[in-house]
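For this view, one protein chain was removed and the others were kept in their places.
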Amino acid sequence: MDNNKLKKLNGYHVVFLVQNSMIGLGLLSLPQQMSSMGYSQWWLPIMFGVIANLSLIPMIWIVKRYPKDNIFTINEKLVGKWLGKLLNIVLILYLILFISSILEGYLDLIQIVALPDRTIITPLVFFFSVLLYVVHGGIKSIARFCIISFFLTGWMALFLYWPISHGDISHLIPVSNFTWKEFLTASRNGYYSMVGYELILVFFPYIINQQKAFRQASIGVWITVFFYLAVTIVSVMYFSEWQMTEVLYPILKLFQEVELSFAERIDVMGISLWVMLLLSTSAAYLWASKKGMDSLRANNKTYHMYIMAILIFIFINIPFSKEFQEMLYDRVFYVKFAIILWPNILILLHLIRSGRKRAKS
Amino acid sequence: MWGWMGVVKLLSKFLQKKAPSDKSTSKPKLKNKRVSIESIKQELADVDDVIYKNIRTPKGPVTVIYYSSFVDNQVLHQTVIAPILRQDETVIHASEKIDLNDLPHVLSLITTGHTILFLHTQHVFYSINTFSAESRSIQQTETESTVIGPQDAFTESLDTNLSLIKRRINNPELKNKTYMVGTETNTKVSVLYLSNLVNQDNLKRIINKLEELEYDGFTDITVMKQFIEDHPMSPFPQYNSTVRPDMTMKYLLDGRIAVMMDNSQSVIICPTSFLELFEPMEDYYNRWMTATLLRSLRFFGFFVTIILTPTYISALTYHPEILPFELLINLQESRNRVPFPPVMEVLFIELVIEILREAGSRMPTKIGQTLGIVGGIVIGTAAVEAGLISNMLVVLVAISALLSFLPSSFLMSNTSRFIRYAFILAAGFFGLYGQMIALAWLFIHLLNLTSLGTPYLTPGIPRNWTDLLDSVLRAPSGLLKYRKGIARSKEKQVGPLNEE
Partner (left out) sequence: MRRFVFLTVFLCLVFVSGCSGELKPSSVEDVALVNVLGIDYIDDNRMQLTLAVPQPSVVGPTQTYSTESSLIKEGIVAISSQADKEIKLNGLRIVLIDEEFAQSGKLWDVVEHLYRNPVIGGKVLIVVVKESAKDMLEQEYPGKAGIVTYLNDLLKPKPHNMFNPYTSIHDFIYTQTNPVMDTVTPYLELKEEKVEITGVALFKEKRAIGVLNREQGQLIKILQGAKRLPATTITVNEEIQTREQVVVDFVDSDVHFKSNKDINNPVLDITLKLKGTLYEYQGDKDLSNSDDFAQLEKEIRDFMHSEVTALLADLKEKNTDPVGLSENFRKYHHGRWSEELTDKVTQNAEYRVHVKMQVLATGTIR
């Protein structure tokens, strides 16, 4: 069986792994995050796509130099063993924090929309049992699940038909109606939903055709951009600017516009089906954090995954104050930013190191 | 948590490995003995249908040994006794001379219906195949019947089954390797494949599995199938099985492997994909549009049947707002007299349906089964009037029971019955969210399954794009030019068999 080979991800796997680890909770509130730009926000996803694609270049460049190592081992090799381990710990903490933040956000939403007067714990336990089941199969199982969850959820884009027919296309112009400050706030908040593609730093060693990985990852990024673009354009058409700032989860309101004779409220179904996207995102991240743990302990053990899961579970259930939590999740942004830019520093270190080597020989 | 691991390991050990024993059928004590009437008699003591018939011939006495239950008297007389009495030497020439040191062989010959001749004067043993036990004639199948297409079905006799295949594929590339399974029963198992098409890895895998099989005996091939599947704990059947020679032939031509067992009617086909369990042969006999329609009905029916009644629970318990209000009023009306929560209501009526089905399947004819379902509806109506369940639910349960019969594989239809309960419970806990979690679980499980090492969910995730032409959609036959990706056949394109 092909489970024991190192190289197991084909092109489709890479495309959908990248794409599905990006789309998750972020899409639900994307138009609201970018609402400081008002109606002009609709083209922002395209810009995000360009930025993401550009920042992919150094990532791929550095991992191609170390085709058998993931980011954790590259860190140790380039930064030095102890500093590298320290960095990896920070990275793992970030991953835990990130998974907790999206899971908590989603389950809060489920509690509000679909399961009022239920505690969050039992749905969380069930979510985790399924999550562990995916991650258990390894990266290939996650990739396959990403493909399936894309097809199980992607068709929901058809629901945008109703809001489109209700909306006003003239909201799209003027395109450049914003100030620089608004633009920066919107990009900073909106780029939250773009992260996820940096996981290629971890699963790159498993890709069969590493030469084509950049192209495949870019396709994944642009599929995401397509969905983001569709949602933001439709939101701009459908909402007034006040609504865009006030409505926390615009997609729910878009779904509410759907008129079907056999079902009144598609939003409840939609938000429940969203669990597929959440599962694929958090599975990819959990797997990455497990890999980090593996490299810290320098061995490959299944129970690392359980340790990570338990940590996340505990973290979600610690009753932090709302302000602290928001502050924390807000700060996570800078870590994300750092991670996306980190490969550039690694390239620098790599060049210095190889330069030194050449000088020696 | 780890405790469960232990239990599972124990279970799988129990399923896969029995006490190790020598693969050959011989027992060590037999090896030392020489073949003689006495030793045979000694070994076959208490086997009362062994006949030792002494015939006097001018050249000396001859002893004829055979199983009376396997050998028809007339056959015996015509092929053995009459020629001997006529002193016709051909019978001796036509028979096989036996090595006197190989007593186990002699015994196995007798137990498979051969007749042993012992010429006292020359002190030699000969064996003649006189197996002529009664076997069923080729009949129509009741379990996989079609309106159009060939009507013959496999029987319980391996030779007949082989002939049914070989008369369809007249080609020396069609191989059938025979293995013995069952440490006590010595049942013949035949592995069929087209050597120019089959994937050697697949072949090696299935042969390994068969050779490693250690078990007393298999009552049917379906039992053996559960031993050689990749994931014995899964609710899903991972090999296709059929009693139709045309279906077997179709998959053989696709580069798959068929395994037949003596004394069992069905044949297993491996590797197979999830979707292929929804595809009866009739799909290929129908026009492609009809076939596509029916096939999508079957496939989506599977998902509807596991999701219909759970959705009822979710809607009534957690999300009444998703229903149109006219429907809601009707539901309230019919739910008004029911004292249980919807989960209990659904579990109750689903169990009633299961009971009816089970009882119906013990009734003599297929009509019994139909009667069972009709009876279910009658009981359902009475239960509605008694205020035990709502009438809307009876409709839903009846639909989902009917839908569960749609998959062409009976095992798959049983699986859908089972999985539905998981969905019902999940819906009872968390409504639609629970259903989606269960759906995710189902898909992950399906994604992790393999059939003979190939992913089970192709072409959901296609190995070849051409697989999609023969998936939920069945493209016109002329377009089906490529073998399925799952077969990993040596020749991708469908063409003349002997191209070289």
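In this document, chain identifiers A and B correspond to the written order of the chains, with residue numbering beginning at 1 in each.
Here is the rule we use: contacts are C-beta pairs under 8 Å (C-beta built on N, C-alpha and C of every residue); 3 or more make two chains touch, one makes a residue touch a chain.
In this text, all values refer to a predicted model and were calculated from it rather than measured experimentally.
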Cross-chain touch to the chain not pictured, restricted to B:Pro271, B:Gly428 or B:Pro455, is B:Gly428
Specify the residue from the set B:Ile37, B:Ile81, B:Ile138 or B:Leu328 that touches the hidden chain.
B:Leu328
Sole touch to the unshown chain from B:Phe299, B:Trp441 or B:Tyr456: residue B:Trp441
Where chain B meets the chain that is not shown, the residues are 1, 4-5, 8, 12, 231, 233-234, 315-317, 319-321, 325-326, 328-333, 335-336, 338, 341-344, 422, 425-426, 428-429, 441, 445, 448
Touching residues of chain A against the unshown chain: what are they?
38, 112-113, 116-117, 126, 129-130, 132-133, 136-137, 168, 170-171, 173-174, 176-177, 238-243, 252-253, 256-257, 259, 264-265, 267, 302
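The rule is short, and it goes like this: only the chains that are shown with their structure count from here on.
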Inside the complex, what are the residues of chain A that reach chain B?
1-2, 12, 110, 114-115, 118, 122-123, 126-127, 130, 133-134, 137, 141, 144-145, 147-149, 152, 261-266, 268-269, 272-273, 275-276, 279
List the residues on chain B that touch chain A in their complex, please.
318-319, 321-325, 426, 429-437, 439-441, 443-445, 447-448, 450, 453, 455, 457, 460-461
